[in-house]
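All protein chains but one are shown at their positions in the complex.
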Amino acid sequence: MSKIRKNYCGSSEHEVSRRQFLGSAAGGIAGASLLAQESLSAELKKQGKSVILLWLAGGASQFETFDPKPGAVTGGPFQSIQTSTPGVRISELMPKMAARFKDTCVIRSLNTRNGDHGSASQLMMRGRKDEASLKYPDMGAVLARELGKPESQVPDYVSFYLQTEGRNFSGSGFLGARFGPMELSKSVMPENINKPDHISEIDFHDRMALRNLWSKNFEQGRVSGTLASHQQAYLRVNGIMDSQKLFDVTKEPQKIRNQYGPTQFAEQVLIARRLAESGVPFVRVGRAWWDSHGQNFETHQELVPELDHVMATLLTDLEDRGMLKNTLVVTLSEFGRTPGINSSLGRDHFANAWSCSLSGCGIKGGSVFGKTDERGDKVVEGEIGAARLFATIYKALGINPQKNYYVGSRPVPLTDPGTEPVKEVLA
Amino acid sequence: MNYTSYKVDKNLNRQDILFTVARVPNSSKAYVAGSDFKIHEIDFDNPKPDLRSFPAHSSYVTALILKDDTLISGAYDGKLSWWKASTGEKIKTLDAHKKWIRQAALSPDGKLFASVADDMALRIWDIKDGKMVREMTGEHKPLTPNDFQSMLYACAFNKDGKLVASADKTGHIVVWETHTGKKIATMEAPIMYTWDPSARRHSIGGPRSLAFSPDSKLLAVGGTGTIGNIDHLEANGRIEVFNWEKSERVHEFVTDKSKGLVEHLEFHPDGNILLGAGGAGEGFLAFIDLKEKKVAHQEKAAMNIHALASTDGMKSLLAVGHHRVLHFKMA
Partner (left out) sequence: MLPPSTSIEKAIDYYIEASWKEKKIKPAVAADDNAWLRRVTLDLVGRIPTSSEAKSFLEDKDPAKKQKSIEKLIASPLHLRHQAQEIETFLMNGTKGGMSEYLTKAIAENRSWDRIFKEIILADESDASNKGSSDFLKSRVKDLDRLTNDVSVAFFGVNVSCAQCHDHPLVHDWKQDHFYGMKSFFSRTYEVGNFLAEKEYGVVKFLPNKGKEKQADFMFLTGKTVKPAGMTEPTKEELKKEKEMVEEWKKNKTQPPKPKTSTRAMLLELALAKEDRDFFAKAFVNQTWNRFYGFGLVMPLDQMHSENPPSHPELMNWLARDFADNGFNIPRLVKGMVSSKVYGLSSRYEGESTPLAKDFAMARLKPLTPMQMGVSLRLAGQFLTGNDQDKKIDEISKGSKGLADQFAQPTEDFQIGVTEALFFSNSNRFQTECLGEGKDKLVTAMTSLATPEEQADLAVWSVLSRAATSDEKSVIAGYLKKHGANPQDASKQVLWSLMASPEFRFNH
């Protein structure tokens, strides 16, 4: 009987590993349980890595982005254009990405079988479906846990989602609030990150010192993971407040701001780069709302050029700063859009054959994985689901996709048991 | 005119989505084109098979102009092509616009035609030699106020051809003097364009059709109303009528029985009736009585209508659109 199964019985002999998990999660004995499972070199490999997820909420069309089918009855009006990789073509709406395709791998063979916004968003943010009684952490929470440092002075999971449609599908699940997102839903500046006017710097510092004294007294003779996380949270306050400047886009040179462009999405992606540069391991920029049931082509004429420009600018900027080898840029939706064009010239939800892209860190650039048929109705080569996509992303960052977390005494691997990364996508 | 007496006497299913139609005078023939990039010659009295089909463009074909034996097509590939209608022989092709050509209109004297495209230019062409005789630019901005690409959707001549109008996505409408290229009036129809700043952060809508009244005093603009959920074309069709000389909106009409875009507008020669056609999930015809100032009659259509061509004082209406051709005949 395998070890995994044996663990899942709730017996007390597994309490040790569970305690180790708690301890390290709370920053008490950082990394102890990780090192037991992973080699030191794998640990080192993860250091300084970041992910920027461009979340195309509502479902971007693969036909109008990464898997064009010009001339097919399903293809729509757009042409395809040659990318910098011979033989690889993407939609004419993405000329800038076509020109700098060298760092990007397009996956054209997602079959995720779920065409409902809510549950598909949960699936594509977590790599699997929640169980009735087990809420899985999303990619951000896992990467905050894996790539963040317990004592980190910057946030480790930042999520921009300023549009109101399709929000609230993220979450840290069983990893808890420590690894939950810093949600930016009202403005690009986090809530409660600025010192209020009614207290001076000195007083702010003094009252915190007083609090820390009470905390120290209370901790004597008491051991608890939750207690440690409480103290850790207050120790991080000053650092997080210092990171306020990272969210202030006016601190960025005007020249760079002009390169990204004036849109809200562009501004957020630029802030995401600032955050990654300062060691924030995971930033999601939610770009809603692609749900083009009516006027699909008009909608994509608006949204794809923006994506093309911002994504290409981001990749070039990361490259210029020497960050691209350590930063993975993921563009992903909850699903793609139907081959069929409806009578409102829209495309509807479609999860059986769609695309996403991975660029930068650990990725075989300038490549395409998987293939759909002539009309884009189905995957004909390299079909993968959410689990393998997530395993690939984790692997690209040097994280073992089969590493276990413990929920109670039950071991839960980062991706479903037996899930293999897609080797062809990895550098 | 008896607008309640229309009957659909031809209802033809098609594989393609049709965006444009040009009728052959005094016959049941027409040229249609759309999503398969081809031009099809059809006879709607004897629908199957098409009389002729020939590849014309590398994207959706959105404009057809027929003058005698000259057929001109325009498409999302930005090109205008001249064809000998009787043979399907290509005469020439011009890189007419940098972006999608959205609409074209023939001048009443048959010598010129206008094209509009997403490069935000209105261009006037000589039918015979294919020369561009005039270009109107600069008035329709390439970007919306929110820094997204705008689109130039519609154009129309007045009855004597001295005026030509154009309308862009944001609802900005311009009347130009055809022979000088001078802007002589502008109007706004902002309700037709919905920018959603908070929930979805993109836009939908925009005027799609224009028509001058026979006395040239009025300019009708067709589109849709303000949309709540911009995932769908869920607002009713909308027509605004301007006294363009005063830049003043004098009427607004809503197709309360149907949703979608008004993609075709046409005044009855007597000037009292205005026909709007369009749709979303399904299509509609709306007849507006300008004396009564109301939508006098609405007719559902079995498809979203993208274009319509009438003959004989609107006694025959040939509508094309989503996988279908419909012929409406007045009793």
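In this document, chain identifiers A and B correspond to the written order of the chains, with residue numbering beginning at 1 in each.
Following the convention adopted for this analysis, a residue touches a chain if its C-beta (ideal position, glycine included) is under 8 Å from a C-beta of that chain, and two chains touch if they have at least 3 such contacts.
Since the model is a prediction, treat every value here as computed from it, not as a measurement.
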item: Omitted chain - touching chains that are shown; value: A
item: Which residue of A:Asp206, A:Asp248, A:Asp320 or A:Glu374 touches the chain not shown here; value: A:Asp206
item: Sole residue of A:Trp55, A:Phe101, A:Tyr136 or A:Phe179 that reaches the chain not shown, by the stated touch rule; value: A:Phe179
item: From A:Gly140, A:Pro155, A:Gly294 or A:Pro421, residue that would touch the chain that is not displayed; value: A:Pro155
item: Identified contact with the non-displayed chain, of A:Lys96, A:His230, A:Arg257 or A:Arg375; value: A:His230
item: Residues belonging to chain A that touch the chain removed from view; value: 1, 5-6, 8-12, 15, 22, 25-26, 131-135, 155, 174-180, 182, 190-196, 198-199, 203-204, 206-208, 210-211, 213-215, 218-227, 229-231, 233-234, 236-237, 240-241, 408-409
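We take it that only the chains that are shown with their structure count from here on.
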item: Distance from the mean Cα position of chain B to that of chain A, given in whole angstrom; value: 44
item: Chain A-touching residues of chain B, taken from the complex the two chains share; value: 15, 17, 35-37, 58-60, 76-77, 100, 118, 146-149, 151, 198-204, 230-234, 260, 279-282, 303-304, 321-323
item: Partner chain B, residues of chain A touching it in the complex; value: 58, 70-71, 73, 76-79, 162-165, 261-265, 287-289, 291-295, 298-299, 301-303, 305-306, 341-346
